[in-house]
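Here's the structure we're looking at; comments come further down.
The other protein chains are all here in position, but one chain of the complex has been omitted.
Our next item is chain A:
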Amino acid sequence: MECKENWVDTRTVYIGNKEPPPGAEAYIPQRYPDNRIISSKYTFWNFVPKNLFEQFRRIANFYFLIIFLVQLIIDTPTSPITSGLPLFFVITVTAIKQGYEDWLRHKADNAINQCPVHEVQHGKVIRKQSRKLRVGDVVLIKEDETFPCDLILLSTSREDGTCFVTTASLDGESSHKTYYAVQDTKAFITEEDFDTLQASIECEQPQPDLYKFVGRINIYSDRNDVFCVFFRPLGSENLLLRGATLKNTQHIYAVAIYTGMETKMALNYQSKSQKRSAVEKSMNAYLIVYLCILISKALINTVLKYVWQADPDKDEPFYNQKTDTERQRHILIRAFTDFLAFMVLFNYIIPVSMYVTVEMQKFLGSYFIMWDDEMFDEELGERAQVNTSDLNEELGQVEYVFTDKTGTLTENNMEFIECCVDGYVYVPDAICNGQVMPGSTSMDMIDSSPGPGGRESEELFFRALCLCHTVQVKEEETVDGIKMGIHQNKATSFYISSSPDEVALVEGMKRLGFTYLRLKDSHMEILNREDEVERFELLEVLTFDSVRRRMSVIVRSTTGEYYLFCKGADSSIFPRVISGKVEQVKARVEHNAVEGLRTLCVAYRKLSVAQYEETCHLLNSAKLALQDRDRKLAEAYDLIEKDFVLLGATAVEDRLQDKAADTIESLQKAGMKVWVLTGDKMETAAATCYASKLFRRSTQILELTTKRTEEQSLHDVLFDLSKTVLRQHSSMTRDTFSGLSADCVDYGLIIDGATLSAVLKPSQEDSSQGNYKEIFLEICRNCSAVLCCRMAPLQKAQIVKLIKSSPEHPITLAIGDGANDVSMILEAHVGIGIMGKEGRQAARNSDYAIPKFKHLKKMLLVHGHYYYIRISELVQYFFYKNVAFIFPQFLYQFFCGFSQQPLYDTAYLTLYNISFTSLPILLFSLIEQHINMDILKKDPSLYRDIAKNSLLRWPIFIYWTFLGVFDAIVFFFGSYFLFNNSTFTSNGQMFGNWTFGTLVFTVLVFTVTLKLALDTHYWTWINHFVIWGSLLFFVIFSLLWGGIIWPFLNYQRMYYVFIQMLSSGPAWLSIILLIVISLLPDVVKKVVCRALWPTTTERIQVASHFTSVTPLLAKRTKVLFE
């Protein structure tokens, strides 16, 4: 056995779990997991410890836990409840949420694990629970049932041993895919038959790639007492994946090879790496600053405390003695506990509730994306999806947009335009009635009269296109999902394929007179122009892959001739062509490519019987390999697909998506650089770029392609380009100084995959190589648009990574619809998937999925902008309100002998962040709209106002912090002077320290809430309700809290404090005064800045205000006059 040494990497499955007959290799029973799916994280028993552990792994929760523990252990100014309660609240809410989700998962798991499965045992069908299925069991699946685990198809109810499957739930492709039963077991069609089957399957250990599978089935038979073993290769065409559904087939028999958590589907849902937004990074930086402030505050106070206490009469005056144990404690321990006590006193400066609020904001806010009516697509019946809510605000920060072309910019709705056979052009539109009018719209320079030889090659060309594809015919009207068929004359039937190009070609052929009917018994049937059915035996399919960029079929005609038909990209066909009218076809292909059409070349080779056998041998040996099968297959294909005779070329149009040009233009106006990354050829891609206004007529195109690098060395080209660009750049800066508009000339760069890999190649021999990257980046940065063509999927990701790691660290966004875009979607800061026709892999791996490219505009310009504005205010405001909250306590230490006496009552300390000031900011961060969304969409340049995280820069953060400190000083000293050695009641009675704190706190709550009210630009009834409601709640709570002797409290210090305070006139007056003073500077700053140095946003606000007010006024006056 060739793979004996790699035994670990393969598994042997005995079909029906029967021991192989003697003589075969030894039966080694292997242990596999049962078919239980466990998606739940917790069990009933480990929920509490495991969940707690996971929650406390978050640094913030851990910090609060530490504070709580410190409060429990040492004598601290505030009771452990103040931090314990919020922490408990947060932890409990999170635990309940996670527990509930897990319970749902348990329920779903149970439903799946217990659903019945039909197993074939000893010739009988037994019902079994799905979870009891084992590797090696033979199961019976009926139509429309979902596969319970990964299975190898043994036989089907269809004669040809195929079955149809939809993998909609795996990758979203709703088209039916054909799977093939193992040739040798095709005949086992009853349960009893399987009792006699003796076989084992060797296959690789489970791996997550859905589309890769290699294995081998060994069938033991002792017919005529001769023990023999057949080997048969198994590929992904034999493997039915768990989660897929059987369609159009009555029943199948299959054997389980991967079960439970080892199925490909289960392996695929591993968590993706977490992306973090720029806002989150700034937030963490701010947190560190605040932590430093906290520590330095505590340190300062501790030091001052010991300086102050140096005098024993101050430390221990007669009225305030320490206990003996306190006295005996070592000074260092005392100092340390004092430090900790100060930390606890000031710990509210880092608010536990901020994390909760931010998370709630993101979670709830993401609903607005899903709810957006404008991002709903009627045609697809899909709306935008949010796969992660962590990146909402990043949508407002995008600087680079990397977009795929096919299916993203374009419809991916292919339409056959023309074909060209030996230089003759055929346009199906001109031949509606089945009559061919070759050359009726033929282009100049091409001779339009087909000779007799031409007729022959023309028909061969049509046949080639009818045969060389993997299209299926669906004979029903109901095709769920995407309609991609056409109506036939006789019956309604559809062509279904995973590649829309193929459908377009086959349809086009039909309009040209050659109709592909069906694949029956390995025979492809074609209806030719004379309404005769031609049958070709399909021998081999050399499937398409993106590396080879071509596919081939080998067929045998009824006359016994063997043909190899191949179609593929021009670059992959022309080098393999030995004869044919290459020049004419090449010219036509290039012409079409410039028009923006997708071109394919068709070629064929006649095979002799010997050649065919050799081919078969090559293929089979490659297919049988267990190791490196893909590489071996590629090698075999390379050997087979050669010496072609060129037949002609086709052109298929892929229309631009609705409003693609408008969207690209808006994105560019918004300051984003749009890059198109495509696997398509340069001319086609460039044409699309022009059509989508990525390149304009005025754009000067710089080319960095293999064509150019063939002439000059890469080195010279790069330096040339950078010189051109930099000259322009320097003149541009001069222009901006002289006040001229900067966009007089813009550059567009075109680069292809081969050159790119040369540029990016890590420097090996000489150090100058490494510089290429930087020069290249420099060029790119100065180009307004870049087109990268001929890109492999991995190169797309490389480009994104390159830009991501450039010195400015720009925020990147990748958008695409196909599996080839997944790598760049995962790589970019924000990945957006389009729910297109090339399946759902992109949408599944993306952070956000939208139905159409045009929705990107609203996603970024409106939603992204809003989310960024909202969350940045949320973050800044949170820090502000907590500085304003804690700084008075810090100041109070100077007046209470640094004794850690809290200024506010415990209830206020606890509830400030949880309830008094939490809801208004949460609501603000959900529904604030500083500018109308229509204006945001109309004027993309507003997006530039928030670029580069502009609302969370350090100066702004410092401004907010200073505002908080200023407010705190106003609250504290305002109250201080009011209390200073005087009374302010009309009955002469005095107030104590708790009244002092309550006064400060009242002013604080009102100021902080009103500050938010001043920042609110969008007052809906909910805003009014929440802002005034939370103030009212504070008042009612305070009245209640001080109105009763609370029996469960061991202190009654707040009793009647609030009410007594409100009974004094000066208290009211000073509350109003202090609120006005605290808000004054911010208002003045806002008004003056708006008047003197308005930002674009502010100008638009004023303008729209006027425009929205004026019609209203007009209406009013009109009403008045009537």
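The rule is short, and it goes like this: a residue touches a chain if its C-beta (ideal position, glycine included) is under 8 Å from a C-beta of that chain, and two chains touch if they have at least 3 such contacts; residues count from 1.
The definition used in the following text is that contacts and distances are computed from a predicted model.
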Missing subunit (named according to UniProt) among the choices "Cell cycle control protein", "Dolichol-phosphate mannosyltransferase subunit 1", "Alpha-1,3-glucosyltransferase" or "Mitochondrial import receptor subunit TOM7": "Cell cycle control protein"
Residue among A:F194, A:F996 or A:F1034 that touches the chain left out of view: A:F996
Sole residue of A:R232, A:R383, A:R511 or A:K881 that reaches the chain not shown, by the stated touch rule: A:R383
Chain A, residues in touch with the chain not shown (by the definition above): 39-41, 77, 101-102, 104-105, 108, 111-112, 168-169, 172, 243, 265-266, 269-272, 313-314, 317-324, 363, 366-368, 370-373, 376, 381-383, 385-389, 840, 843-844, 849, 866, 895-897, 899-902, 927, 929, 932-933, 974, 976-993, 995-997, 1014, 1017-1023, 1045, 1050-1053, 1055-1056, 1060, 1064-1066, 1069-1070, 1073, 1076-1077, 1080, 1083-1084, 1086-1088, 1090-1092, 1094, 1099-1103, 1105-1106, 1108
